[in-house]
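Of the protein chains in this complex, all but one are displayed in their positions.
The first chain written gets the first letter, and so on, giving A and B; residue counts start at 1 in each chain.
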Amino acid sequence: MKNNIKSRAVKLFLIFLGAMLAMTFISRMVTTEKMPVVTTEGIKESSIVHKVRCSGSLTTERQTPVFVAEGLRVAEVFVKQGGRIGKGAHLMRLDKEYIADMTAAAEKELAEFMENGSPYSGSKTPVFTESGLRVAQVCVRKGDTVYGGQVLMRLDTDYLLSHIRDMEDELAADRLSRDGMYEVEDQRSAEALSLRIDEKQRELDRYNAVYNSGGAVCSPIAGVVTDMAAGAGDMTTDQAVALVSSSPELSSGAEQLRRRIDALKEAAEHEGYINSPVGGLMTEVNLRAGDVTAETAAFIISDESSGKIFSGMVDPDEVKYISVGDKVNISFSGGKQRLKDCEVTLLTGKDGDGYRIEAAVDSDDVKPGENGEMTKSCISEERYTCLPVDTVTLSGDNRGSIFYLEETEGFLGKQYVVHTASVKIVEENDNVYAVTDFALPPDTKLVRSSSKKLAEGMKVRKA
Amino acid sequence: MKKRIAAFPVYGVMAALCAAVLFPVLLAVILPFQAEEELRDTLAPLVNFSGRYSQMDFLPQYPTIANFRELLVYSPEFYRVFWNSLLMVGTILVFQTLTAVPAAWAFARAEFRGRKLLFNIYVIFMLMPFQVTMLSQYLVIDGLGLMNRRLAVILPAVFSTFPVFLIYRGFADIPRDVADSARIDGANEWQVLRYIGLPLGKSGILSCMVICFLDLWNMVEQPLTFLRDKRLYPLSLYLPTLGAGNGVILLAAAAVTLIPAAFVFVIGQEELERGIIASALKE
Partner (left out) sequence: MIKGKIPRRRLWFVPFLLPSMAGVLIFTFLPFADSVRRSFCAAVTGEFVGVNNYRTVFSNEAFRLAVKNTLLFTSVCIPLLIVLSFFIAYGLSRLRHIALIKSALLFPLAVPTAALVLIWQILFGDTGWINNILTSHGHEAVSFLGSSKALWVLVGSYIWKNLGYTVLLWLTGIMSVSTAVTDAARVDGANERQILFRIVLPELKPALYTITIISFLNSFKVFREAYLVAGAYPHKSIYLLQHLFNNWFVNMDLDKMAAAAVAVFSVIFAAIVLLQRAWDREET
């Protein structure tokens, strides 16, 4: 019986060994089937090209505002914002009758102002000149601001000359008379005559002075002319020919009024049309037909004759890659126009939520108002760890996940286990992602593709 | 006739004793058949103590072969270590026998000066624990460039003195006259060994093989010291390497490890007993 058991046991044992042998192969086949096959790639350390993009539009360097006299009514506006305008073209038409009314009202206002202004004005300085002279020309008007020494009026020099001659003749005759009186020993009459001669002489001197100065009558101070007593052709009297007030309010208020009157007169001259001083692009149109003009600029025109610049906004993150003087590429109209190597001329601090950047544009092919995109490529200074794009799975929020291989010594020899890790993407281009947060050695192999879905800790085969 | 003392209670005591002795083995065989949830109660407290002690269900509620399947189908490395063990043990046994049999025969049959001394040296080395000679063996093996190769484990074991001793006992029992008569008849020593020694000493050789198999199937220190690559490990090292973390597979693997040993035990128990007795009779 024992031998029976023994031989049975031997047989069983052999069967067992056979089964183990078979299972060896079966189990290997099964696990190989289940094991994912992966391809791998290594990682590189290099600098990556960083592209800064910003969009903006083409404008001009100078923006010209157009002011119109306040308080006028707009009859018609010929331009729209963003439209182009040639130099001298009509911008808008003002109501002409309205202008005339306004002009008259303004002048009246000025006169009143001068009058009413007097009690508040402080000192008014009178301007005198020799009487009995004829005014040739009046140089200033009431309300004008003059500087000290400015010529207020000119006297007729011819008249003056003849007057001087007359006086000289008179004086000579008087002197003769006096001499005669001295010879007859009429002391009293001689002295009285001497006094008159001296007086006349002094008068003559004064006339001569006037004549020598070209017949100009000057304002002694700076201020506003509040009164002109004499007009052209009038004879001067003993009274002041003009009054000049040195009050500052008076002067500035008067100046404004004066200017306004001038603008009104000019508008009236142009039949109410306001024309564009420069050619360019309408950047702002602030008036419409029926509005009343205001103090602020009615229009702002981008002056085409000044230089063209591209103006855009750069994100705060990107601004560190650009500086003034860099060369950038700008493309307009969806790529139809590409300009290379435009130089950055301006980069200013925070303006809203970005930095304003301007670059000079030299081309004639683009017109102001067109939208464009500016790009600049620069090599990053730092060297980043660069992972090939097909090894990284994006997981939102600038992070990605990767699988990497770990080589271990197992019971079957060398085997590979995958692990997962998360990285932060700082930059990308077509081939690689530049990442930080990458704590693995530089010879790590990353999984590029896998025949089955991978999980942390799975054993895999290398393709 | 020996007086039989009250047989029943003694049987009872013996039965209890046997049950107690076999209890761990039974556990080792039953536990792998338990489902994962049940095992979790048993194993988890070992790794991660959270206030609950290890529970054990002696009869699994949901017996399953899932653990074995996990081990036998989905872990090809198990087979690697299994065949490693088998290969190493088999090779050692074969060559051990090949070198030990003639040597034992020589010790048993020859008479030369220093025989006793040499034999005693053999015996002494047989009795030393591995750790004493571990260092010197390491130096030799390293010097021979055998580190991390299976030969590093195989060679020292092949030349172990233990089988020589065991087989010697088997041969020593052969009466001298039988062999001498064969010699007189003109046979040379090889032939005497082959035609007389082997048949008569068979039990000794077999018992040696059984004992050595059980010992080698179990060996841990030598591979641990001399082998580095995991892919060379024998089955006896695979189990400790897995650790309690992989408790489920470990239980299944332990059960499977038992199987060959159990087979050999069953097949060779008689020889085993004989060998034990023989080794003891004359020290």
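Here is the rule we go by: a contact is a pair of C-beta atoms (placed from the backbone, for glycine too) under 8 Å apart; a residue touches a chain by one contact, two chains touch by 3 or more.
Everything quoted here is computed from the prediction, not taken from an experiment.
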{"item": "Which displayed chains the hidden chain touches across the whole complex", "value": "B"}
{"item": "Of B:Val25, B:Ile65, B:Val94 or B:Val178, the residue in touch with the unshown chain", "value": "B:Val25"}
{"item": "Touching residues on chain B - with respect to the absent chain", "value": "2-5, 7, 10-11, 13-15, 17-18, 21-22, 24-25, 27-28, 31, 42-43, 45-46, 49, 52-56, 98-100, 102-103, 105-107, 109-110, 112, 118, 121-125, 127-140, 155-156, 158-159, 161, 164, 188-189, 193, 214, 217-218, 220-221, 225, 236-237, 239-240, 244, 247, 250-251, 254-255, 257-258, 261-262, 264-265, 269, 272-273, 276-277, 279-281, 283"}
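Here is the rule we use: only the chains that are shown with their structure count from here on.
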{"item": "Interchain centroid distance [CA atoms averaged], chain A/chain B, Å", "value": "96"}
{"item": "Chain A - residues contacting chain B, complex", "value": "2, 5-6, 9-10, 12-13, 16-17, 20, 23-24, 26-28, 30-31, 34, 409-413"}
{"item": "Residues of chain B touching chain A in the complex", "value": "72-83, 86, 229-231, 233, 238, 259-260, 263-264, 266-267, 270"}
